[in-house]
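Of the protein chains in this complex, one is absent; all others appear in place.
Each chain carries a letter (A and B) given by its place in the written order, and its residues are counted from 1.
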Amino acid sequence: MLEIQGLSIEFQDVNPPFLAVQDFFLSMNSGEIVGIVGESGSGKTMTSLALMGLLKRQAKITSGSMMFLGEDLLSKSQKEWQALRGKEISMIFQEPMTSLNPVLTIGRQMEESLRLHTKMEAKERKKKALDMMSQVGLAQPEKLYRCYPHQLSGGMRQRVMIGSALIGNPKLMIADEPTTALDVTIQAQILSLLKKMNQEHGTAILFISHDLRVIQSICSRVVVMYQGKIVESGPVQTVLRSPQQAYTKKLLSAIPNRAYSLRRDRKERIESC
Amino acid sequence: MLKEEPVLEVQHLCAGYGNRRKYRQVLFDVDFCLNRGEILGLVGESGCGKSTLSKTILGFVPAKSGRVVHHTSRPQMIFQDPFSSLNPGKKVGWILEEPLRMQKEKMSASERKERVEAFAERVGLDRELLARYPRDLSGGQRQRVSIAISLIQGSSLILADEPVSALDVTIQRQIMELMLKLQEELNLSYLFISHDLDVIYQMCDRVMVMEKGRIVESGPAEQIFREPQHPYTKILLESSF
Partner (left out) sequence: MRPKKGDFKKVKKEKNYYFISGGILVTVVTVFMLVGLFYTPYDSEAMDLSLKFAPFTLAHPFGCDQFGRDVFSRVLKGSGTTFLVAAGTLIIGGGLGTLLGLFTGYFGGWPDEVLMRFNDLVVAFPNILLALIFISILGPGKYNVILALGIVFIPSFARLVRSEVIVHRDMDYVKSVRLMGGSHLRILFVHILPNIKGTLFSALAIGFNNAVLSEAGMSYLGIGVQPPDASIGRMMSEAQAYIFAAPGSVLFPGLVMILMVLGFGLLSDGCSV
């Protein structure tokens, strides 16, 4: 469904030009959940912005191709992009506080993509929005429909974001660190919601995160990025169980986990000396 | 094992924000004690009162009732956001010298510089970074500066409020290792606050779990993580991977 080949993105407003993404490859089938993992500055967000056609003017795609559903994304005009965004590809962001418009009601924002891409009647739209709200696990959709974002908690806002991203039934959803700002209990809920929506709607998800723990729990395949380049990619289990590259190993060993304790290991080492 | 010598005692502490007419209490009867050389973890979700507790201990938020007693020179703090915890308009070296300028016994400029360089080396900061502004430093480097600021004042009690939450995992690991190394060398005591259970497990001797301003469970790290008693602790542990 999605085929990215040899994508390179360069910042041209600095001297010398800064290569943010270099020679990026990715192919995704419909209904698949693929993760991109990397630390800040690894180019993972740049890649996703390029996929949405939202790169800033200073960032130029210098080589490569992006094919989506058999169409070349790079040759698209602004107008064609607008027709695509929200309808075929949608995106959710890390910060549910700033990615919703504070002065519009939840209902209005849920419907936005229907307004832009379909000729539905107001009543029909509302029905669809309410339906989607209950699907993403928002209780009392009728009441929430008239609420404003600031009246909702972080987890609820992220549910609204997911709902409004999925309402137009896109083929691909890009999720850029969707759970990073959330508490662990909420994070677990949002991840299982994403999995559920993926199964029910067949929407492919490109999941971007710095947290391998999250990637592991939701993705089937993973791409590890470091300084703009892919260092390793493959099925999640293979990459995590037997990483081939030094960087992946370093990344994996740095993840805090409960298999051992840094503190007590050090203490034992000191005492045994 | 640890000698039980308390450096920080918090007794039946209640605190909150607002004035007499509109008061929102955040902490309810918080009671614990931190021993010398111990790393005590405080875990809880956002809004549970973790940060308020550290602010109350440092005196930024007045206590409504209860007491905070510390048996050391002024406790220090490492902040979460390394972007706002350093004065953006001053060079790193200047910032590190600032606590020395405020000390009672006056130091000459060259003594201060020497002292700062020694501590910079101790926390793994390149000497050339001292002539830079905080904006030129990476998150990890800034956090090292924050740690050096606390150490330079000679305090043995350090409150660390989410010190690694804003960092990438590999940097996170470096800062955690550094904090542990310094703890061993200087016999420091940390109150280590985090929302990340795994970080808490790796760093702490004892753990307290906070929910809605109350400490619902506390005990040795192994015990809390292996056999959680309180339902809230169980939920927390189940939700993380």
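Keep this in mind: contacts are C-beta pairs under 8 Å (C-beta built on N, C-alpha and C of every residue); 3 or more make two chains touch, one makes a residue touch a chain.
Just so it is clear, the structure is predicted and the values come from calculations on it, not from any experiment.
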**Request:** Consider the whole complex, including the chain that is not shown, and state which of B:Gln153, B:Thr170, B:Gln223 or B:Ser240 touches that chain.
**Result:** B:Gln153
**Prompt:** Which residue among A:Ser8, A:Gln22, A:Thr45 or A:Gln135 touches the omitted chain?
**Reply:** A:Thr45
**Request:** Kindly state which of the options B:Gln76, B:Gln183, B:Gln202 or B:Thr233 is in contact with the chain not pictured.
**Result:** B:Gln76
**Request:** Return the single residue from B:Ala63, B:Leu86, B:Leu151 or B:Val207 that touches the missing chain.
**Result:** B:Leu86
**Request:** Write down which of B:Leu137, B:Leu151, B:Ile175 or B:Ile193 is the residue touching the left-out chain.
**Result:** B:Leu137
**Message:** What does the interface between chain B and the hidden chain look like in terms of residue numbers?
**Reply:** 58, 60, 74-77, 79, 81, 84-90, 98-99, 102, 132, 135-139, 141, 146, 149, 153
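Heads up, the rule we're going with is that only the chains that are shown with their structure count from here on.
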**Request:** Please give the residue numbers of chain A that touch chain B in the complex, ascending.
**Result:** 39-40, 154, 183-185, 187-188, 210-214, 216-217, 250-251, 253-258, 260-264, 266, 270
**Message:** Applying the document's contact rule, which stretches of chain B touch chain A when the two form their complex?
**Reply:** 39, 45-46, 168-173, 176-177, 180, 184, 195-199, 201-205, 221, 225, 235-236, 238-241
